[in-house]
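I have placed the structure first, in the form of structure tokens, so that the comments after it can refer back to it.
Left out: one protein chain. Kept in place: all the others.
Should a chain be cited, it is by its letter among A, B and C, assigned in written order, with residues numbered from 1 in that chain.
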Amino acid sequence: MTDHSRDEIDVAVLGAGRIGRIHAANLARQPGVRLKYVVDVNREAAAALASEHGAQAVDLDAAFADRSIGATVICSSTDTHADLIERSVAEGKHVFCEKPVDLALERARVCAQAVERAGVICMIGFQRRFDPTFAAVKARLDAGEIGIPEMLVVTSRDPGAPPVDYIRRSGGIFKDMLIHDFDIFRWLLDDEAETLHATGSCLTDPAIAEAGDVDSTAVTIRTKRGRLCQINTTRRAAYGYDQRFEVLGSQGMLQAGNVRPTEVAAYTARAVSTDVPEAFFLERYRAAYASEIAHFFDALTRGTPVRTTIADGVKALELAHAATLSWREGRAVRIDEVSA
Amino acid sequence: MTDHSRDEIDVAVLGAGRIGRIHAANLARQPGVRLKYVVDVNREAAAALASEHGAQAVDLDAAFADRSIGATVICSSTDTHADLIERSVAEGKHVFCEKPVDLALERARVCAQAVERAGVICMIGFQRRFDPTFAAVKARLDAGEIGIPEMLVVTSRDPGAPPVDYIRRSGGIFKDMLIHDFDIFRWLLDDEAETLHATGSCLTDPAIAEAGDVDSTAVTIRTKRGRLCQINTTRRAAYGYDQRFEVLGSQGMLQAGNVRPTEVAAYTARAVSTDVPEAFFLERYRAAYASEIAHFFDALTRGTPVRTTIADGVKALELAHAATLSWREGRAVRIDEVSA
Amino acid sequence: MTDHSRDEIDVAVLGAGRIGRIHAANLARQPGVRLKYVVDVNREAAAALASEHGAQAVDLDAAFADRSIGATVICSSTDTHADLIERSVAEGKHVFCEKPVDLALERARVCAQAVERAGVICMIGFQRRFDPTFAAVKARLDAGEIGIPEMLVVTSRDPGAPPVDYIRRSGGIFKDMLIHDFDIFRWLLDDEAETLHATGSCLTDPAIAEAGDVDSTAVTIRTKRGRLCQINTTRRAAYGYDQRFEVLGSQGMLQAGNVRPTEVAAYTARAVSTDVPEAFFLERYRAAYASEIAHFFDALTRGTPVRTTIADGVKALELAHAATLSWREGRAVRIDEVSA
Partner (left out) sequence: MTDHSRDEIDVAVLGAGRIGRIHAANLARQPGVRLKYVVDVNREAAAALASEHGAQAVDLDAAFADRSIGATVICSSTDTHADLIERSVAEGKHVFCEKPVDLALERARVCAQAVERAGVICMIGFQRRFDPTFAAVKARLDAGEIGIPEMLVVTSRDPGAPPVDYIRRSGGIFKDMLIHDFDIFRWLLDDEAETLHATGSCLTDPAIAEAGDVDSTAVTIRTKRGRLCQINTTRRAAYGYDQRFEVLGSQGMLQAGNVRPTEVAAYTARAVSTDVPEAFFLERYRAAYASEIAHFFDALTRGTPVRTTIADGVKALELAHAATLSWREGRAVRIDEVSA
């Protein structure tokens, strides 16, 4: 275990891009947490972010060499995640890492084993579990408000597709986009998938098909206890970022709806109109990002478990892998075909 | 063609049960339509319904023998539908028949051929297409309001399961309950299924499993043009009859919501509450039942096509058949495996 | 008391205009009620309506002379109401009369005394009390769901002003339009006004000001028990007919909202839109009109009291009178200045 003061946790943020800046700002607000280092191959980005928070821009080796660093927050590109997690835990540093652990299931599993051996905390950034609306549904489910959950319908739609170049390196829509929905599924139903069927289409941009991917998907999961889950996604919802789900239980239903920028309703001769949902994930999940970072450092401080472990990251990846297989082969897949 | 006055259509209602009484009351209100006969093996039920509308209770042969009868409205038990349709059209009488045409796909096809040969009108009672909310979505879709449709999510939940004895004779949930949703799918997307995957569980009552059926289903359809459709159903939604869908298009989304008995909102210390949806199909689709009967007789009078033909009945049955197969065999099914 | 069969009530509808046609159609559907006569100075209108329901068009004297007529339904112009009520009750016929009893408060009071002396039933057509949403709020209030009512806010807006010629003869906006809201106030709060303040403006059409009237009003009532009520109205809401209220109680709030033609929600890049409210009173209060007529004949049959008596008509008129006075003189008015 790294030698750091009991009272303050020094942190290195690895990756000074968009999400790195968000995590840096959020962790800087945690009492007892100090942002000490920012690391990025883009030196200017690292320096800018560091100076904003009174931290230092250093290189990776320097950050890892500093035994006072108690935790790393990994926000670099996906292909570096597994290496950085392993290096962190090898140094006894706790880790918060953005999803996914890795695009390759086997690599992710190896990494998870390294974490387990190291005995440190590794939290994966499934921020949706920290969305106030989603978290409230989960709490009310757990309190038995609608009895036993039976069915889950997830609607998860982006406002627009990323550049095709990004899509080409993304691991495909199931690993890139639905991995969040697979995590939501596991979390809400407290159950594991038994079979999964996925299909998809390329409906918004032929270039996505040329890149070997789809932009619209429909996934069905049947769990070990026979519960059913349907997930529908698209890369392009013209009305914005659409993030909803509903859980049917034996005694009722809980719905999680979108958040709107304002509560204005306009009445005209043609319609009564309200705001479209928050524009994209940075807006919709602003509170969730703050809350997950607070949760991470709170867990470190108190020694309590984190809500989203690397094992969750591996499990979600298994489902993404199974979905990709199902879609490619046009058949329902048993999860034990892909799970360890 | 039956010899009846050009100005008035005389009608025989075959079946004096719950739905027969609804259709009788609705058709009695159509200008130019006269309910002449009510037929039911239950003589008392037939007599009661007939007397309510100034009609006569007669037996089947009498009804068919009367050449003045221009149309039959078939509301008897499912196993009689195909026979009664064929007998009606053989007599040159137009037919309105409750869904399904028959539980056996082959039988339904034979019946449809008989209708085609007879050249009379045979409308199948897919009343949901006449629901004011559903019909408004369809009209706005057709007007191009959200561009090209890409994805459809249908939520179709009953408030409670029928007796297991009914379930045993029902043909299974896909033919009994989802047949409506399959028709909605075809109607809204204006496209035909290419592949279908269905899964299900028995979650509400083990007796349903013992009867060889499920009570909760999740169906995914991919159309010939690559559009996606997901349908989720249950026999038991604790909060009532839940009938919604949403269509995602290239330029937006149209949602069809539930209808509530009143527009009261109650604010208390714990929650803001509104009414649960209308209790069941008789309440929710009251306007739709009136509207479909008006449509039928309007089509007869004007000689215009009906919105829901026997061909639609056969197509919906094919999907129900494919779904049953998919569920039983645990695999995705190509529709051309089951279609003629 | 008129000599009519115990089993069937014969009815004369006086006035074959828009509202007369609605009442005629509704009463024709009541079991045990027979529309026998239609009376209108416009002979053609009377004949048309009579023939639609198998009734006879007769003149006023013939209708009153027929002792088999058990009830009159008065839908003629306002200036005939009081006379026709008095003539009906003098003949021992029960009366359903559209609001108002008369534009002159003193005349209405004299008429109410005649009704009382005659001992027959006289129901005034405050149909809003029969709106399913409004009636549900009242029932839940009476059941104590939100404790003791403390405050009422009524929003009552027409989609467009009637012709100025109508306005000139209307008795002014408070008697013509707000009389319904005054009745709603009395009904919901189960309390009487102590003071009233009204103000108004002509904002939509200068011709209304030239006719000596206003098109927008704001009324405040304080009841004998200290409860508060605010009413806002306009002759012209661009988005349609807006009929809402909310009751604040010691333990919560009940809101009565508008009814929409359909439950469609449309999501586009700019907004999420739903239907505007039902267009005008004929659409919004369709169920209420049917229900009030059913209530009237049910009360006659069972001998139970009617929900909206001529005394209610006089009380609402008093408030309209007080409001007119308050508006004209620019001061708060004590109701005992105008009440008998």
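The rule is simple: contacts are C-beta pairs under 8 Å (C-beta built on N, C-alpha and C of every residue); 3 or more make two chains touch, one makes a residue touch a chain.
Everything numeric in this text was worked out from a predicted model, so none of it was measured.
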Quiz item: Looking at the whole complex, which visible chains does the left-out chain touch?
Solution: A, B, C
Exercise. Specify the residue from the set A:A65, A:A90 or A:A265 that touches the hidden chain.
Key: A:A265
Practice problem: Check each of C:A118, C:I167 or C:C229 against the chain that is not shown and name the one that touches it. | Solution: C:C229
Quiz item: Which of C:T204, C:Q243 or C:T324 sits in contact with the chain that's absent?
Solution: C:T204
Exercise. Quickly run down the residues of chain C that touch the omitted chain.
Key: 146-147, 150-151, 153, 155, 157, 195, 197, 199-204, 216-218, 220, 222, 226-230, 232, 234, 236-239, 242, 248-253, 330-332
Quiz item: Can you name the residues of chain B that touch the chain not displayed here?
Solution: 237-240, 266-276
Quiz item: If the missing chain were put back, which residues of chain A would it touch?
Solution: 132-133, 136-137, 140, 145-146, 251-259, 261-269
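Note that in this section only the chains that are shown with their structure count from here on.
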Quiz item: Any idea how many Å lie between the Cα centroids of chain A and chain C?
Solution: 59
Quiz item: What whole-number Å value describes the gap between the mean CA coordinates of chain B and chain C?
Solution: 41
Practice problem: Report, in whole Å, the distance between the mean C-alpha point of chain A and the mean C-alpha point of chain B. | Solution: 42
Quiz item: Which residues does chain B have that touch at least 2 chains other than itself?
Solution: 146, 251-253
